[in-house]
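First the structure, then my questions, so here it is.
Only one protein chain is missing; all other protein chains are in place.
First chain written, first letter: the chains are A, B and C, and each begins at residue 1.
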Amino acid sequence: MIVVMQQGASRTEIEEVEELLREMGFQTHPIYGVERTVIGAIGDKRDGHYEVILNIPGVERIVPILKPYKLVAREVKPETSVIHVGNVAVGGPGLVVMAGPCAVESELQLLTTARLVKQGGGNILRGGAFKPRTSPYSFQGLEEEGLKYLAQAREVTGLPFVTEVVDTRDVELVARYADILQIGARNMQNFRLLKEVGEARRPVLLKRGLAATVEEWLMAAEYVAAAGNRDVILCERGIRTYDNGLRNTLDVSAVPMVKELSHLPVIVDPSHATGNYRMVPPLALASVAAGADGLMIEVHPEPARALCDGPQSLNPERFADLMVQVSRVARAVGRAYRSPRMKVAKQGRGQTG
Amino acid sequence: MIVVMQQGASRTEIEEVEELLREMGFQTHPIYGVERTVIGAIGDKRDGHYEVILNIPGVERIVPILKPYKLVAREVKPETSVIHVGNVAVGGPGLVVMAGPCAVESELQLLTTARLVKQGGGNILRGGAFKPRTSPYSFQGLEEEGLKYLAQAREVTGLPFVTEVVDTRDVELVARYADILQIGARNMQNFRLLKEVGEARRPVLLKRGLAATVEEWLMAAEYVAAAGNRDVILCERGIRTYDNGLRNTLDVSAVPMVKELSHLPVIVDPSHATGNYRMVPPLALASVAAGADGLMIEVHPEPARALCDGPQSLNPERFADLMVQVSRVARAVGRAYRSPRMKVAKQGRGQTG
Amino acid sequence: MIVVMQQGASRTEIEEVEELLREMGFQTHPIYGVERTVIGAIGDKRDGHYEVILNIPGVERIVPILKPYKLVAREVKPETSVIHVGNVAVGGPGLVVMAGPCAVESELQLLTTARLVKQGGGNILRGGAFKPRTSPYSFQGLEEEGLKYLAQAREVTGLPFVTEVVDTRDVELVARYADILQIGARNMQNFRLLKEVGEARRPVLLKRGLAATVEEWLMAAEYVAAAGNRDVILCERGIRTYDNGLRNTLDVSAVPMVKELSHLPVIVDPSHATGNYRMVPPLALASVAAGADGLMIEVHPEPARALCDGPQSLNPERFADLMVQVSRVARAVGRAYRSPRMKVAKQGRGQTG
Partner (left out) sequence: MIVVMQQGASRTEIEEVEELLREMGFQTHPIYGVERTVIGAIGDKRDGHYEVILNIPGVERIVPILKPYKLVAREVKPETSVIHVGNVAVGGPGLVVMAGPCAVESELQLLTTARLVKQGGGNILRGGAFKPRTSPYSFQGLEEEGLKYLAQAREVTGLPFVTEVVDTRDVELVARYADILQIGARNMQNFRLLKEVGEARRPVLLKRGLAATVEEWLMAAEYVAAAGNRDVILCERGIRTYDNGLRNTLDVSAVPMVKELSHLPVIVDPSHATGNYRMVPPLALASVAAGADGLMIEVHPEPARALCDGPQSLNPERFADLMVQVSRVARAVGRAYRSPRMKVAKQGRGQTG
């Protein structure tokens, strides 16, 4: 940490700061500059407590040098973590496609969608049983019934599934069914929930908060890791900016930023990032090109009848088309992924050639 | 709701929209404009489900007309709600000052602060027993022990207290001790927690989320109200903007906006809004001038030794000084509040005069 | 400046940084920490050129210590600057009220408004002759004709006037008529225009850019000052945030921030900050309470007929009412200002008493 003193800070003020720093266990190294004195404070403190130094007269500001996270930092683990979910590896050479409806609405809707997702090229099923909705008057999800349909769909299609958990009291229940526990954007700093999934024995998909910095997002992952669960998959899903032309603004730069700062895999959800199905394909391709380890896409057999987030859902045809394009871009950036339709096309060509 | 069709939308597309709207229970009124057709849809639907219309070809966008909240809207209850906490009325003619430390650190620290708060002019004590901290390595609060010290301080000083609850599992426990249940900014859209405090028999202090619009904030209040608890006090505490010169940006315009849209009382927390004790006084005065029903101020007997948020805490002397200034501005805008020191000064003058 | 090296930066990398720093004229002081080395670089460099150090392998980031502005910093001139405009002093003990229409529309409209402004308590007239409009199809102002009407209104009422200049080619013309040259928010970083008004012999009113940090705003003032003109009045007028409930978000904290960092006076424009006449009074009062040196308020004799910004304009009655309230809050925070109506009231009371 560096403590920057105000211009004209007195000798006594500087000494008071040094004394308090030493009391906290830091070694101090003052540098007397042209206009200001700065004090280098050496020591491994990440609890943020040192901020109280700002109350000492003569202090202008402090500059932390150490990153506030440890377990999730690439500095401590240079190779990217690969997280295994059933037979799918997230963070490895292959691109992972999680797809499905916003909400589980019925047994039929879910099974139909799961089959279409599989046919289109998804390798993990998504679907919400507990839905965090902005309005108390909106559909809130089928709860455990939804989890059962998801498990059934897994049985039928072989796709593992990810689903959101919104309450500490539900973690055990959801973990009994789900392959991945999703923490939604609005709960990214629900620290008790983070601790609770940190104690569960399931990988966690951690969505970035609507107004979270990359550092805060990694700190949320650190909460999960510090509670014992290192299997965290990060998911960029758009941030809130002044531009409200779309629901959110996809921060595609978060992908290379996370790659530089952390060893955790990171995927992108262009559906929530835009709220508009026409924008999903270009942003999905952009995410793959930027180096994302996977995608999360909302698919609904009949978007105009969806109970939730219909406007951003792809219909099955659009989803399958997109997966063909994703295959091409993935290959262009050296990533393994081939959609079933690409395979068919290839085989077709092979057979006739 | 208004459905705006794309330029050149076909007759068939327009009819398909009308049909779906009628199916949802709306009456439809198309208006054929110069370049576009818009369809007025009449009906009382607040569940957001109508958004699926965006999936119909030819639809450009939809414009909701009804506000999404009902119970908290001023439209349904023109007079401001007054919420009673002990002998304090929030939302009435008097200004309410909630003050105390960020975190309850010890019996002595809390009791000392509570006395200083009372002497300085606070009428509700604040203090965190469960602390949501960005880092898992920071002090997380004394939990139930902290609640006990708060209750003890109430006993001694007569001040009711407000304290944060961060987990659905703790609501009952906290409600057993506290006079007001605080929902922190990071939990503003923790909908399960909102429902849970909505079922408690304690007033709720609902902080605005870091990136919440005023409408989303009122929707969060609607969650609490819809669960049965109408005693919600709103608290503006700064929002996240591009300017990081201070910790957050106080949105003082939220005060008159809330007053226009809702009947709920609204207070301001300039301590979290700035993160800097030097900025607290001017912003506290600005908030009172803008019409806030109260203030929430962090006070610590020795800020440079605080375990949490020391840099934004006022020491007792600064707090008492501020309350004198607050008294003057409150009077200038027709609000009843007089700090003890003002009374002393008045009496002093009276005696000598 | 502090250069923070990456964890594991090599001896050679550290030496290369030190060499480049010395080449640039800095003295270097490395501090070897637990995980990282940081290098203190001592020297008075404000040209930003040192950023190239980021290209040297092993460098993580740099932390500037000196403020980038000099002439406008309070550090170099502790007392607030007072800027004299006719018989009005901006930055002194008195509060300054600039008021008038968004645009000069006609001789009659302007004269009428000027008289109403004076009667209501304004001491400087505002009015746009050159209007920067978002749409090329909107009214763009009366140009020199408008300046003539403003000069005429000054003749009649005795009020000096402020008006915007939007093109380097017009500075001389506008300066021939106006008492204060206004730089609009959209031109805050039109550096050529800043230099040009920096060479004019008129005070400059510098509005904050829609997305400018306080530091960038002070740097824009530094441009004017560096060109020779120290008479800069800053004007906060709302910033752009994610919340679009109002046109902009008034950053009232900018007032005490500017006061801490700079010796320049700062006023607030609540009309542009909100775009809504109902929000202007509470935010005007908040600004005065926060310590602003003045206000800039849009007034129109008949807002529903205004050619520009009608929705945010006060009618004469509302303006005069507001000035009474402003008088009260100004007095509460120790600021001299008394609206004519207050004087009348006082005199009336005096006579009957």
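For the reader, a short list of remarks on this structure follows.
The rule we apply is simple: a contact is a pair of C-beta atoms (placed from the backbone, for glycine too) under 8 Å apart; a residue touches a chain by one contact, two chains touch by 3 or more.
Being a predicted model, the structure only gives us computed values, none of them experimental.
Displayed chains that the missing chain touches over the full complex: A, B, C (touch as defined at the top). Touch with the chain that is not drawn comes from one residue among C:13, C:144 or C:216, which is C:216.
For the options A:7, A:109, A:187 or A:287, the residue in contact with the chain missing from this view is A:287. When the whole complex is considered, the residue among C:7, C:81, C:163 or C:190 that touches the unshown chain is C:190.
The chain not shown here is touched by just one of C:92, C:132 or C:301, and that residue is C:132. Only one of B:66, B:108 or B:156 touches the absent chain when the whole complex is considered: B:66.
Note on the undisplayed chain: of the listed residues C:114, C:129 or C:307, the one touching it is C:307. The missing chain lies against subunit A, touching residues 211, 213-215, 239-246, 249-253, 255-257, 260, 273-274, 278-279, 282-283, 285-291, 325, 328-329, 331-333. Against the chain not displayed here, subunit B makes contact via residues 2, 4, 7-8, 29, 31-36, 38, 40, 42-44, 63, 65-66, 75, 211, 240-242, 244. Against the chain not shown here, subunit C presents residues 20, 46-49, 51-56, 68, 132-139, 166-169, 186-187, 189-192, 195, 210-211, 216, 219, 222-223, 226-227, 240, 276-277, 303-307, 309-311, 313.
Keep in mind that, in the parts below, only the chains that are shown with their structure count from here on.
Taking the mean of the C-alpha atoms as each chain's centre, subunit B and subunit C sit 30 Å apart.
The distance from the centre of subunit A to the centre of subunit C, with each centre set as the mean of the Cα atoms, comes to 40 Å. Among the residues of subunit A, those touching two or more other chains are numbered 211, 240.
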